[in-house]
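As C-alpha cells, the structure follows; a few thoughts come after it.
Here the complex is missing a single protein chain, while all its other protein chains stay put.
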Amino acid sequence: MGVSIFIQQVLNGLTLGAVYTLIALAFSLVMGILGILNLAISEIFMIGAFIGFSLIMSGVPVWLALPGAMAVAAVISMVIARIGYEPLRNASHITPMLSTLGFSMILQNFATNTWGSDPMQLTLEGWLDTRFHFGLVSLSVVQIVVFAVTLGLCVLTALLIQRTDIGRGLRAVAENRDVSRILGVRPRRMILVAFALSGLLAGAAGVLVGLHYSVITPYIGVDIGLKAIAVMIVGGATNIWGALLAGPIIGILEVLTVAYGGAAMRDFIVYGMMIAILLVRPQGLLGGSSKTSGGRV
Amino acid sequence: MILSVHDLKVNYGAIPGIRKIDFDVNEGEIVALIGANGAGKSTTMRAITGLLPFQGRVVYRGRDLAPMHAERNLANGLALVPEGRGILTRMTVEENLRMGGYLRRDKAQLETEIVATYERFAILGERRSGIAGFLSGGEQQILAIARALLARPKLLLLDEPSLGLAPMMTAQIFDFISEFRKQGLTVLLAEQKSKHSLAIADRAFLFSMGEVVASGAARDLAEGSLIRNTMMALV
Amino acid sequence: QAEDLTGKTVKFGAIVPASGPFAEWGRANTVALKMLEKQVNEAGGINGAKMEIVIYDDGAKPAQAVSMLRKLADDDQVLAVAGPATSSAVEVAFPVANQLGIVSVSQNSSKPGVAAANRPWGFRNTVDEAKLARLVVPFFAKTFDVKKAAIIYDAKDATASAAGAKIFPQILADNGIENLDADTPISFNTGDLDVSAQVTKLRSLQPDAVVLSADYSQAITVLREMKRQGMKTPVVGSTQLMSSAILAAYPELPIVAPTTFFAGLDVPAVKTFTDGVTPLMRAEKNLPGTIEPSLFDANIYEIVSLFAQAAKEAGVTAAPADLAADRTRIRDYMASESDFVGLGGKVRFAADGDAVKSFFIVQAKDGKWTSLETACSSPEADACAQ
Amino acid sequence: MMSSYQAGLVADGSILLLGALSVYVILSTGQLSLGNAGFMAIGAYLSSWLTVSAGMPLTPAIVVSAAVSAVFGLIIGFPALRLKGLYLAMATLGFGEMVRTFFLNFEPTGGAGGFSGMEHVPLWYILGWTAFVLACVMICERTRWWLEIRAVNDDELAAGLVGMNTTVTKLMAFMTGAAIAAVAGALLAHQNLYIEPGNFGFDRSTEFVLAMILGGSSLAAGSIVGAALLIMLPELLRDFVDWRIAIFGALLVAVLLVRRQGILDRNVFGLAKFWRRAN
Partner (left out) sequence: MANVLEFHDVDQSFGGIKALTDVSFDIPQACITGIIGPNGAGKTTIFNVITGAYRPDRGSVRLNGQEILGLAPYRIARAGISRTFQNIRLFASMTVWEHMLLSQAPRTPMLSRILPSRAVAERGERMMELFGISAVRDRIAVSLPYGVQRKVEMARAYAMEPKLLLLDEPVAGMNHDEAEDLRQTLQGLRDKGLSILIIEHDMRFMMNLCDEMHVMNYGRKIAGGRPAEIQRDPAVIAAYLGEDA
C-alpha cells in the first residue's frame, strides 16, 4: 500500500513536472537566448488552454485542437514580440518585462470577459477517458500523451537551437544586435521566430493541462507560470535540456512535500530549494558556468 | 566605381556625427580614410554599412543603398570590421567564424576556408573551441578580420584594423588582405595612424570635423605636408 | 412619521468584485442590484424619493475596496453601502466604515468573527461558517453513516482555512467522528491546478466521508481530481461550496452543504427573484449563458432591499445636512429587531453583526441542489420564524 | 480640503512610492529585486506585533522593523552577490514567496487568518515618513557616493578595479531597500489595520517595480510620478467597467513605448541645468 501510493505520487509529480517543463521551455526560449523574461507566457499558456478546451468542446478532435491552440498562442506571442519587445530592445531588460506584464493583464481580462471567471470544465470521452490500473497505481491515457508530447517537443526544440543556424543566429542577436546584423542575421525575424516557438510551446502546455486537469480558469497562468520560471532557473536558462531535468525534479519535490509534509509548506520548500541550488550553481543545474559569459578584462 | 558617397550626413540626436562627406572607391582599390579623433571616420563606415540612419546618397555597385539595411548589404557583398572588433564574446572562436559565413550557401566550401584560416592564424586554430571573449585584444582583432573575410565580401570596410595588433601581425593581416584583393576584393580603410595606412593604400581622403578636407593619391598625401598642415590648422 | 421625499434621491452604494478572480460574482451582483433599483423605483421609490445604487468594482482587492468605500461615503454621499464581498476586503473596509460612520454590509464574507470585531457599523448578511457547520455535520454523518472522515481545505483562503483547520476538526470530534488527517492536515493553495497528491493521500486514508472546505471554484479542482482517481466518498462542505458550477464537477457524487439560498428553492419570494433575475443575467454579454443567481446575488439583493426598507421606515430625510443622521438611522434600524423579510424568510442581525436567518442543508443531485432540511442559524427558538 | 477618498489615495500612493524607492535603491546597483513584498511583509508583521502585542509606540516599532528587515536584506544580499541579472531576480522572488508562505503558516501572527488590532495612523504621519525617506534618497543621489552605486550598475568589474568595494555597495543597497520596504509595510499595516499574507505576494513586488520603471528608473523623483500614475489610472478608468484592466495594461505598454526610459529621466534635470547655465 505505502509503496503503490508512493509510486502513484511520483507519477503525479512527473505529470506536473512535464507541464512545468513545457512552460519553462517556453520561457527559456526568450529568456535564455534573448535575455528577457516574457511574463505574458503564463497568460499565453492560459489562452492556449481555453482555445484547446473550446475547440474540443465544439467537437474538434484532440489531434487538431492541439496544433490549433498552439498556432493561436504563437500568433499572440508574435504580436507581443512586435509591439511589446521590439521597440523596447534598447531599454533596460526590465522594461520589456514590464510591457509583457501589460500584455498579461490584457490577456487575462480578455479571457475573463470571454469565458468567465468561473472554472470551465471539460468532460473527456472515448479513448481519452481511459485509465490503466496496475494494482493501486493508475495511469491515464492523457498522462501518457502529456509525457510523450513534452518529450517530443523538448527534443525538437533542442535540436533546433543547438544544431541549426537559427540557434546560432538567435544567440548572436541576443549578444549584440549590430554585430549580428553586419554578419547577415535579421534580428527582427529571429526574434519573431523565438517568440513564435515559445508561444507554440506555451500553447501546447495549455492544451495538455486542460486535458489532464479538465478544469481551467483565467487565473491558472500566474502560479504555474512562476513555478515554471523557477524550473527554468533551476535547470539553467541557457540550456534547453535544463528544463527537462528540473521540471520533473520540482514536480516530484512538490508532490512529495504535499504528500508527506503538507501543502502549506510546499512553496516554502520549492523556492527554498531553488535558492539553495542557485547558491551552489549560480547558472542553474545545466546552465553553462559563468566562464562562458565571455567577460574578461 | 564600386562605391560612391554623396553629401553623407549623420546626426546622433542633437550631436552632429558627420556633416558632409563625399568620396568614392574604385573596384580593386585600397582607399584610406584618415583624420583625427572624432573626425567621423567610424560614423561614415557605420552609415555605409547600414547600421545608422543617414541623409545623402550612398551608391554601391550602381544602386542606392537605403539606410539601416546591414543584413541586405552584406548579402550584396559589403562587410564591416567594426571599431572595437564586434566579436561575439559568448560564442566560441569556431562559432564566430561560422557566423562569418552565415549567409553563405556553400557550407562545405566554408568549412574548408575555416580550416585554411586556422592554418594561417595559428592562434585561432589553437583556440578554436575556446570562448572568443577570453582571447587577448589582438587575437580578437584577428578573429574579427578573419570572420569578415569568410563572408566573401566584394567591399570590405576596416575600421582601425591595426588597433592592438603587434607590428608583425599587422603585416601578416595586410598580406592576407592583398591575397583576397587578387580575387577581386576592394578595401576601404579607416586609420588614425596615417603613416601606416598610406603605405598600403592607393588613394586617401582626409577627414576633419565631419567633412572631407583633402584627398589624393596616397603616396602624395604621405609625402606632402598637407595632412600635417590641415590638422594643425583645425586642431 | 416619514416625510414625503418626492423629487429627492436616496443613494446607496455597493462594492462588488466585477473584475479579477471573482468577476462573475460581481457582475451577477450588479445585475441583481440594477433589477432591484428598477423594482423599487417602479413601486414608488422610497417615500417618493428615487432610489439610486452607485456600484463600484473592487477587483476583490482590499485596497480598492477601501478606496471605493471612502469614495461612496465622501464623494457620492450614499447612506449605506452593500459590500465589499471577500473577507480580505471586509477586514480592511469595516474599520474604515467605523471611522466614517457608515453602514457596510458584506454579501459574501463568512470568515469567522469579522463583523464582531468591527462594531457598530460592520454587518454581514451571511452566517458564520461555524454556526452552519455545527448543524450540517451531524445531519450529514447520520445520513451517510460516517464513522471516520478526512478534511481537505484551501490553506491560502482565510475563510476556508479557518473552517478547515479549526472549526471542522472540532465539530468532527464533538460528533464522535474520527478525523483521519488530524496529525497531517491535507490542504492546498488557492489557484492550485494540481491537487493529485492531496487526493491520492485522501484516497489512501479510506475515509467514509470527505470534508471539503474551500471556495467552490477551488473545490471543483478537488472534485475533478477525486473523479479522475475514482474516489466515490460523499463530500460535505461549507456555504463556500454553493454554486451551480459545483454541480457539473462530479455529478455522481453526493455533495452536501448548508446555504441560505439556492436557485431551485421552492419558496415564492425566491422563485420571483430567480425568475426575474435569471434572464437578465443571461442576457449580459460578460456572463455565461447558463448562469443562475447565486447565494451572493440573493444576499446583496436582500441587503439593499433592507436599506430601502430602513430608509422608508426610519424616516431618512435625504438632505445633505442630515447625512450623518440618516446613516445613523439606517444603522440603528439594522441593529434593532425588525420585521424585514428576505428571500428565504425573516432576516435580522445579531449583536455580532452577522445575519440570523433560516438556512437549508442541500445536496447536489442530478445537476441540481435539493433541499434536505431547514434549520435556523440561531440557537434561540423561533428566531427564524416566518 | 481633501475628501477621505482622496486622502486614502494619497496614503496608498505614498506607500507605493516607498515600495518603489525600495526597489530603486537596489536597482541602482544593477540588482533587480522581485521580492520586496517579502521585506514589506516583515515590516508589516513585525511592527504590528510590536504595537499590538508588545505595546510599543509606532515610531520606534517602525524603526525596529526597518532594522530587522535590513538584517534580512543583508542575509539575502550575500547570496545575491553570486547571482546576476534575472537569476538574482528569481532568487529574490523566491525569497518573497518564502516569506509569504512563512506567514501563511505562522500561527502567532494569525496564519492565513491575518493579523489585526493596530491603531490607525493619520495621513500626515504616512506623508512624513515618505517625505523623509524620499528626501534621504534624493540627497544621496547628489553625492559622490551615489556615483559609486551607479558605477557598480554600469560595470561592476571596472568599478572594483578602480577601487570601489562593490560588495559593500551592493549589500548596503540591499539593506537600505529592505529597510525602506519595511517602513512601507509598517505604514500599510497601520493604515489598513489588518494584514494577511496575501497582501504581500508577487503582484505587490511587481507593482513596486512597475511604479519605479514607469516613472523613470534613473532618478528617485521618477518613482513619485510612477506611483501617482499607478494609483490614479485605475480610478480614472472606472468608466470602462469590464475592460478596465485590459485598458490599464494597454496604457501601460503605451507609456513604456513612448517613454522607454520612464516618464522622468536624468536628462529632464540635465536640461534644467543647461537652461540655467545658458541664461
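Of note:
Note that the chains are named A, B, C and D in the order they appear, and that numbering of residues resets to 1 at the start of each chain.
Here is the rule we use: contacts are C-beta pairs under 8 Å (C-beta built on N, C-alpha and C of every residue); 3 or more make two chains touch, one makes a residue touch a chain.
In this text, all values refer to a predicted model and were calculated from it rather than measured experimentally.
In the full assembly, the chain not pictured is in contact with A, B, D, by the touch criterion defined above. Although one chain is not drawn, the whole complex shows that of B:A36, B:V59, B:L103 or B:V213 it is B:A36 that touches it.
Within the whole complex, the absent chain has one touching residue among B:N76, B:T92 or B:Q192, and that is B:Q192. Remark: the omitted chain is touched by one listed residue; of D:S48, D:T101 or D:T166 this is D:T166. Within the full complex, the residue among B:A75, B:A116, B:A166 or B:A217 touching the omitted chain is B:A166. Touching the omitted chain from chain D are residues 140, 143-145, 147-148, 150-151, 153-155, 157-166, 218, 266. Residue-level contact of chain B with the missing chain is found at 12, 15, 36-39, 42, 83-84, 123, 127, 130, 134-139, 141-142, 160, 163-169, 171, 192-195, 231, 235. Although one chain is not displayed, chain A still touches it through residues 297.
One rule holds for everything that comes next: only the chains that are shown with their structure count from here on.
Between A-D and C-D, more contacting C-beta pairs join the chains of A-D.
Measuring from the averaged C-alpha position of chain B to that of chain C gives a distance of 75 Å. As a whole-number value, the distance joining the C-alpha centres of chain A and chain B reads 43 Å. Counting partner chains per residue, chain D has residues 104, 242, 244-245 touching two or more of them.
Listed for chain A are residues 109, 113, 222, 264, 266-267, 293, 295, each touching two or more other chains.
Applying the touch definition to all chain combinations yields A-B, A-C, A-D, C-D.
Chain A contributes residues 1, 5, 8-9, 12-13, 15-16, 19, 109, 112-113, 116-119, 121, 131, 138, 140, 209, 213-220, 222-224, 254-256, 258-259, 261-264, 266-267 to its touches with chain C in the complex. Listing the residues of chain B that touch chain A in their complex gives 49-51, 70-71, 74-75, 79-80, 82, 86-91, 95, 98-100, 102-103, 131-134, 147, 151. Those residues of chain A whose C-beta lies close enough to touch chain B in the complex are 165, 168-169, 171-172, 175-176, 178-186, 291-296.
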